[in-house]
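Written below as structure tokens is the structure these notes are about.
A single protein chain has been omitted; all remaining protein chains appear in their positions.
In this document, chain identifiers A, B and C correspond to the written order of the chains, with residue numbering beginning at 1 in each.
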Amino acid sequence: MSAPFFGDASPITYQGPDSRDPLAYRWYDKNRVVLGKRMEDHLRFAACYWHSFCWPGGDPFGGETFLRPWMHMPDAMAAAHAKADAAFEMFRLLDIPFFTFHDLDAAPEGATLAESVDNLKVITDLFQQKMADTGTRLLWGTANLFSHRRYMAGAATNPDPEVFVYAAGQVRAALEATHALGGANYVLWGGREGYETLLNTDLKRELDQLGRFLSLVAEHKHKIGFKGPLLIEPKPREPTKHQYDFDVATVYGFLERYDLLADVKVNIEQNHAILAGHSFQHEVALAYALGVFGSLDMNRGDGLLGWDTDQFPNDIGEMTLVFHEILKNGGLGTGGLNFDAKIRRQSIDPVDLLHGHAGGMDACARALLNAAAMLEDRAIEAPLASRYAGWDSAEARAILAGDVSLATLADRALERGAGPQPTSGGQERLENIVSRYA
Amino acid sequence: MSAPFFGDASPITYQGPDSRDPLAYRWYDKNRVVLGKRMEDHLRFAACYWHSFCWPGGDPFGGETFLRPWMHMPDAMAAAHAKADAAFEMFRLLDIPFFTFHDLDAAPEGATLAESVDNLKVITDLFQQKMADTGTRLLWGTANLFSHRRYMAGAATNPDPEVFVYAAGQVRAALEATHALGGANYVLWGGREGYETLLNTDLKRELDQLGRFLSLVAEHKHKIGFKGPLLIEPKPREPTKHQYDFDVATVYGFLERYDLLADVKVNIEQNHAILAGHSFQHEVALAYALGVFGSLDMNRGDGLLGWDTDQFPNDIGEMTLVFHEILKNGGLGTGGLNFDAKIRRQSIDPVDLLHGHAGGMDACARALLNAAAMLEDRAIEAPLASRYAGWDSAEARAILAGDVSLATLADRALERGAGPQPTSGGQERLENIVSRYA
Amino acid sequence: MSAPFFGDASPITYQGPDSRDPLAYRWYDKNRVVLGKRMEDHLRFAACYWHSFCWPGGDPFGGETFLRPWMHMPDAMAAAHAKADAAFEMFRLLDIPFFTFHDLDAAPEGATLAESVDNLKVITDLFQQKMADTGTRLLWGTANLFSHRRYMAGAATNPDPEVFVYAAGQVRAALEATHALGGANYVLWGGREGYETLLNTDLKRELDQLGRFLSLVAEHKHKIGFKGPLLIEPKPREPTKHQYDFDVATVYGFLERYDLLADVKVNIEQNHAILAGHSFQHEVALAYALGVFGSLDMNRGDGLLGWDTDQFPNDIGEMTLVFHEILKNGGLGTGGLNFDAKIRRQSIDPVDLLHGHAGGMDACARALLNAAAMLEDRAIEAPLASRYAGWDSAEARAILAGDVSLATLADRALERGAGPQPTSGGQERLENIVSRYA
Partner (left out) sequence: MSAPFFGDASPITYQGPDSRDPLAYRWYDKNRVVLGKRMEDHLRFAACYWHSFCWPGGDPFGGETFLRPWMHMPDAMAAAHAKADAAFEMFRLLDIPFFTFHDLDAAPEGATLAESVDNLKVITDLFQQKMADTGTRLLWGTANLFSHRRYMAGAATNPDPEVFVYAAGQVRAALEATHALGGANYVLWGGREGYETLLNTDLKRELDQLGRFLSLVAEHKHKIGFKGPLLIEPKPREPTKHQYDFDVATVYGFLERYDLLADVKVNIEQNHAILAGHSFQHEVALAYALGVFGSLDMNRGDGLLGWDTDQFPNDIGEMTLVFHEILKNGGLGTGGLNFDAKIRRQSIDPVDLLHGHAGGMDACARALLNAAAMLEDRAIEAPLASRYAGWDSAEARAILAGDVSLATLADRALERGAGPQPTSGGQERLENIVSRYA
């Protein structure tokens, strides 16, 4: 039998802020109670299968760097077992409560769909056993509808309906596997649901196809009794030139159009937010405002790069504001914090996977504590309430309720003479307040 | 009496493609019939009042360069008259059928709203007379709800309801002036309907305020019998960090949410499209697909700059594709091609205004001709139809109609064995075809 | 006599990290010794005159919001005095050791250059007296060669040599005023030294003109005995489409080409760094590596906006890395930390100026402390030295010294058989280490 993938690494434990141990949690103390809830239950961390165990370290200009043993084994199912051993070993070392996976991360694609589905069954049975042994839970499952060449022009939005049908076959299997494993949500990532050029694209047709596909999945979800929401992960581009789930606002409009608001929520990622020209906080705040918040992919991008770097998060300032939104809105619900994050191509030691995840978890814990303190002090909420206080008057509420006409308001404005006087937005003062917490 | 602003400039006329006259139309031949309609009726060109007559040539790092005479006259109403003279002289020299204006472009702001409204009345009466004399028509009017300090934190979305009320007063006057002048549309530009920082912003409240405001305007429009659509002009940012009417998809979702789809359409601008991360063609195609196309601001940005440069258009290739969308979808309707365009800060000669507009009009005319040829040949439409032909089968139509379940489709996929084979997207071939026309 | 501009505001003092006073320093304790030097001497903070006292709060879509009293006084010189009173009052309240100004910030432009120079003399005499009274020093002076319409096509790079001559007149006066006031550096900001379009630009000529202008200023500096360096502030664009001092690397090449390396250094700004596609740390590290580091403009931009927002800094993580570079390289020298920063357009209360500056100073102090701790622990330096240790061998040093030919190396490679084995870049581990300090 081969040596364990992580050698003699020990489980990572909470050691407190002053610890100098490079592999200790300094802030993440899972049983610590914050605003009445254990940290672990607030944060609901998940490790993803694909970046850590299925990516060889390549990029568009270079090949494999990681040399994972299971990528050089002749038997694909044996490799899938070895990969699962390494993955669950990492979950144990990190003491991370959840994981996430695509069908093809777990089990190799077969020569036919039937074979693929059988392979998936074998490995999800293995997952079930490992989950029982370790207590690791499934945050969400999903189907990979983007890597194979059959999906090069889209899955649901493919010009060929046969591809739509094939995708249906794959999604049913992945959704049922997710259900069997007790998954809390099911994700549909539309990386190929977009276009390379409008010259060969019928936008309207493709949106209708996508709406239909989502509706089919939602119906099936109810049929099998899966309770979790379906999640769409907005991303503006990459791999395609333009993706239909561009950002939260776009997805909201799409869900309205195809009457999917009851069943579908969004899984937001910082890296996708900034690629779409939004801050992470914006996307999260908007999702709560529109009632479509689902879950988070908790990885960061690089504001100077135009592609998805999927790095582990470490910007405490940004994350403090995001956790403030989450806490203010009652928490993550069935969602969680999935690290859709990959170590860098040059991070070729297995222990680098531990550094990446542990650093990310610790950064989240720290941001949670900051946000909780800010919320308890009403540091931002109090000035905000006061700023909008005028809208709480009966007169203003009547306007919003639709009880007053434009003409009435216009007459009122004419009567009042000089216009209203503005008051300071106080941005610098508010930023300084936040700095006290972050 | 002072010398005419444009000196002895002569009206610009069609001279044909070989003309070397720097101030002739080489492509825009207004009476030429294209696809059964006069060019002038296809293109519905409009010159805007603000950039050409109200902007002194300043930028964030420097002051006035143009030294327009009416900006140095002591009497504001006399200046407004002089400005109107110059503007209508330009419309005449260009032989441009439409114009557009904000209330404050036309008439000076008074000490009170009532005074402002009175000033506007005087100048719109003047417009009425000049329009009758010259035949120039009004494409749309709008109210400036963004320059004055009272609007610094928004008009409809201001934390102070008094500002909302004041804005209602301004919009009623501008809408009624537009109606009186026979305007074809009414625009609401939300340059301050957004935020500088989420720290002092209640996103949800502000969206509700904006929805209400639009509803009030829509009700009033019906009350006074104004037939044209209301237009929102999507723009992602600038002047604010984030504007609520980010792009076409965002506006669509907003209109759905506040039940405004029947009354409100979008006015799309290339410069705003690229700032939002979309191509111009994308925004136009999407607006038609979602049924919200209204009109175009026909100015270009610079893909390397992160702000709104509002330059006159000259990218024939890009415009050919946009006109192809327009023609394919039946034309501009009540909309038009408004040059929300400004000559550069260094273009300090009055004649530069003529060069800018004439070049833009000619570029549009050329793109229209290209697009018409492309459409007549079905150069792009034929390959597109063939690419999606599979979806025209009865079986595929049943899927889209919602007559088949996911389980049925999944079973079908399992039976079919090997997955579908992809076919070439043919992007290079299609691009070469377009090159033949552009 | 009018009320003081800042009302009854008290001087801001150090109160320690736990202070809840919104206008106290929590980290900036000017006499605290860090790595053997007082914080004040490390940080050399400067407030700038222009953003805080000369900008009315306008933006490209709206006018004045601040209503500064001196902007509404009929007598320009009296206004300049009132402005100076407010400015030095702010310096006193902040206890900030330095300030910076453009000639035209201080004194109004006259009808002729001679008048402008006379005005400047009057106000710089006033400055001299106020500096003596308060102990405030001048970090640098500069001439505004970008706001007036004469400079719309450049100052040194103008197609008209008369503009070059005029600029020389303005710079001599500003340089001599800076010298008279004991300025530590002299800055040349080239906001108009670039182009709007290559169609009307002779790139090569303009670069030669700019090289000559800088050489003239350097000669004059020596002639009058001014000891400080000249500083160029790289900025890629805005106000022009393209500026010649794009970034640090570009300026370095320019200084090499025109033999200016001995006299000219760079003044780096975070906001300009990110507009050029670089991190702030990159620009600082590169400037030290190339020997051209001069000073910093210590304001931040917004990674999601394409223009210069010039906000007060508050990203402790980013600044910690920048201060680490500074400390590692021996400090700021004659440079300092200038807040080329403006409060937001909506921050209309005078006290907002204090919030902005105090928050920025505190953020810098905190980052300095972080960086000092990191440096004392060699937290980053030790792993770095070990990573490059191979290059310290005699064999490797011989390669770098130019003692070995390509052929010799190539033969060596052939002999060694299998290629070298890579080692982990350890990025996640290093990021986690930095997180401990930031």
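Basically, a residue touches a chain if its C-beta (ideal position, glycine included) is under 8 Å from a C-beta of that chain, and two chains touch if they have at least 3 such contacts.
Remember, predicted model here, so these are calculated numbers, not experimental data.
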| message | If I consider the whole complex, including the chain that's not displayed, which of B:126, B:348, B:373 or B:407 touches that chain? | response | B:348
| Among C:166, C:186, C:226 or C:312, which residue is in contact with the omitted chain in the full complex? | C:166
| note | Among listed residues C:33, C:76 or C:409, the absent chain is touched only by C:409
| Which of C:128, C:279 or C:334 touches the chain that is not shown? | C:279
| query | Residues on chain A that touch the omitted chain in the whole complex? | reply | 57, 59-65, 146-149, 151-153, 191-192, 196-197, 237-239, 241, 275, 302, 304-308, 344-346, 348
| message | Applying the definition given at the start, please give the residues of chain C touching the unseen chain. | response | 111-114, 117, 148-150, 152-153, 159-166, 168-173, 196-205, 207-209, 212, 215-217, 219-220, 223, 236-237, 242, 246-247, 249-250, 252-254, 256-257, 275-279, 281-282, 285-286, 289-290, 321, 380, 383-384, 387-388, 390-391, 393, 395-396, 399-400, 402, 405-407, 409-414, 416-423, 425-427, 430-431, 434
| note | In the full complex, chain B touches the hidden chain through residues 22, 26, 65, 274, 277-279, 303-304, 312, 314-317, 343-344, 346-349, 352, 355-356, 358-359, 362-363, 422-429, 431-433, 435-436, 438
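By our rule, only the chains that are shown with their structure count from here on.
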| Can you give the rotation angle that fits chain A onto its twin chain B by Cα atoms, in degrees and rounded to the nearest 5? | 180
| Euclidean distance of C-alpha centroids - chain B vs chain C, Å | 40
| request: Could you put a whole-Å number on the gap between the CA centroids of chain A and chain B? | output: 36
| Which residue numbers or ranges of chain A touch two or more of the other chains? | 277-279, 422-423, 425-427, 431
